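Chains shown are a subset, placed as in the full complex.
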Amino acid sequence: MAKVVFDEDRCKGCELCVAFCPKKILVMAGHFNSKGFHPATITHQEQCNACTFCARMCPEVAIEVYK
Amino acid sequence: MGEKVLMKGNEAVAEAAIRAGCRCFFGYPITPQNEIPEYMSRRMPEVGGVFLQAESEVAGSNMVYGAACAGARVMTTSSSPGISLMQEAISYMAGAELPCVIVNIVRGGPGLGGIQGAQSDYFQATRGGGHGDYRLLVFGPSTVQELMDLTMEAFDLADMYRNPVMILGDAILGQMMEPVEFREPPKRDLPPKIWATTGAAGRPKNIISSLYLDPAKLEKHNLHLAEKYKRMAAEQVRYSTYKTEDADIVLVAYGTTARIARAALDKAIERGLSAGLFRPISLWPFPYEALKAATRRAAHVLVVEMSLGQMVEDVRLALGGGKSVHFYGRTGGMSPAPREILDEIVKIVDKGA
Amino acid sequence: MHEEAIFAGFGGQGVLLMGQLVTYAGMMEGENVTWMPSYGPEMRGGTANCGVVVSDEKIASPLVTEPTSVVAMNRPSLEKFQGMVRPGGLIVYNSSLINAGPARTDIRVLPVPANDIANELGDVRVANMVALGAYIGVTNVVNPETVLEAMKRVLPERRHGLIPLNRQALARGLELASGAKTG
Amino acid sequence: MQRLFGRPEALADVPTHYCPGCTHGIIHRLIAEVIDELGVRERTVGISPVGCAVLAYDYFNCDFVEASHGRAPAVATGIKRASPGAVVFTYQGDGDLASIGAGEIVHAASRGERITVIFVNNAIYGMTGGQMAPTTLPGQKTTTCPRGRDTDVAGHPIRVCELLSSLSGVAYIARVSVTSPANVVKAKRALKRAFETQLADSGFSLVEFLSTCPTNWAMTPVEALKWVDDKMAMYYPLGEYTHVPEVG
């Protein structure tokens, strides 16, 4: 079972992870993080296949992937 | 009096140049003066002029050298590190007696430093950062209006003396917006550029060079230049005074610092102190005589700069040890607040009393 | 009269324009004015701000270090500048994006739901005009009519179509201000 | 549960000043991963340029030097010649490397300096607010070519890999992009080859990254990646470039 962990306050809301998640299980949260950005978050952790695409595309290295 | 418009100092430089007939601009981007090349890239094509982003300040300043050889009115602008890279070309242009206008929107140094306003390139501008016995005309405006007026006039003076002219601004002056109106500079009839290398059609060839392998000839050339610099020194001294007559303490400041000093001064006067401001406008030639005269009665002189003390040397040279010359400076992009200057004034006057 | 204001927000929120309009209007009303933007890497992350001085006296430095007023269009801006405001000064903040207002009690504070009002008016881009109206309403630094005049000069022809909408937005802001005064 | 992906050791755990979605961040991470994998962090010296990456020295966990604009290859030469054991890389933008630094990069490559150059081509001057770069595409609008780059006036964009590959000192040159997870993987492979080239002491190595500048391109980060694929990669073909074999 896979797990993606977001460092929410590092997120700048660029949406690259969202765009490249093959499972389309990432979205931008409605709230602001401390930087004033809408952070990315995962909707269906259980559907994650740990492909790490999101993490590889994150310019802020704000995503960790576990399996 | 024309209608006033609100303009950034950098835009004012660019528009002033175009109105002064500048039709060639070569420059390289650098904060905090990017509005100048950007403005030029829009306007030059409209007036049939040349805007070219050079690959570097070294190349850009040598393009200026070339365009000046062709007889064009030409300008380049940059900020501190970029101006350092132009020193060889500036020395060449002075040596070859080529007219051009160079604007330095000074930022904090040394090295990469920072991008906020400073006055720490005064030595470089007034003492020739380049090699050899040469001088530039250097002006230090303190408002956007004056920046615009002096930029326009700079082109005439460059042609008149066949010498590069430098406008020494700073990031604050370049970035701020202030109301300005366009004013024509005093009309001068300038010598035709018969020396320009535009093709030897129906005349003997023209050569533009700063090389004199025979030292006797090179010395002769230097003496000729010295003659010219003497003339410039006699004709182009500029300054303004504010309540210096029988002031007890006279502040000396140029450019942005002068306007801050003036605010401090008004506060001081409110407090019943007798204080005045001497503002050099031409930094080379420096108004030695005028400053000496303006401070004759003063007990104290306080020089304020956005540097660790560069113009203060010229003040000392002007006053020649007779007076105690005090200095207050902020540097690295910090500018003195009126209150700091006021405190300094009070400290000095109290001690003095 | 001596006003030193800072307008701050995200890049897209038109805070530089807010400052320019006040400056231009001040000039048209014969005041001394200066406008100074933040520039360079400071602007990274899309935040922008400018300092405006409107005064009946010659202006020393255009750098606004102790503002009499701050208009904050987003949270980072409010956090950055609220501490600088002079005692007795004013903070106008965009309550649509900022839930918690400033902590200070020694200043006047006016929350303005600028985005919400702008959305009501049908275009979130006029949020800055709503806040500007509120600011002018409280400070009276310039006459709102002059601001609309200034708009004609500052905005490029092609965007003059937006002026009526801006006028409405400005008006809504002014109302809020008078409300705040009376209430 | 084991960590499949996370921050490499050579990358400092600090926030960056880069704009949202700017691929400078991805490129930083790839460099750090390669440094870790080669186990050279403790003998690596990086050189940051004048450009948006000027603060790169804060973002890597290795010794770093800030060079003057465009001179990183000369600074790297000084460092490498003084300490041949060091692993030296420069990180340079397209204005830094291809405009003001054209002379220095040509000569460092020609001398076959044992350094690795990371060349970040975003077709614009990012840090100074979006002026034209030597790499700006024909017709592309910037603040100093507001009507779009006119090749009659400003010439055609410079293809750095093609230009340098004619020099004998060059041992490895490649152009990559980071517009998709697949390209990120390819990019990292090229980066590793470049560093290995330096470790093998076989000459000058350079990897050109087609990178984004959403802020000055006025695009969303996702649009920006697409623009790299659709526009930039057409003019700047991806792939490995090797040097012309010695004549005579």
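Observations on the structure shown:
The first chain written gets the first letter, and so on, giving A, B, C and D; residue counts start at 1 in each chain.
FYI, a contact is a pair of C-beta atoms (placed from the backbone, for glycine too) under 8 Å apart; a residue touches a chain by one contact, two chains touch by 3 or more.
Here the structure is a predicted model, which means the values were calculated and not measured.
Written in terms of the labels on the displayed chains, the full complex in this file has the makeup A x2, B x2, C x2, D x2.
What we mean here is this: only the chains that are shown with their structure count from here on.
Centre-to-centre separation of subunit B and subunit D, using mean CA positions: 38 Å. Taken residue by residue, subunit B touches two or more other chains at 31, whereas all remaining positions touch fewer. Taken residue by residue, subunit A touches two or more other chains at 12, whereas all remaining positions touch fewer.
The touching residues of subunit B, when paired with subunit C in their complex, are 4, 6, 31-32, 115, 172, 175-179, 256, 259-260, 262-264, 266, 335, 337-338.
Within the complex formed with subunit A, the residues of subunit C that make contact are 10, 45, 74-76, 97. Those residues of subunit C that touch subunit B in the complex are listed here as 20, 23-24, 27, 33-37, 39-41, 57-63, 65.
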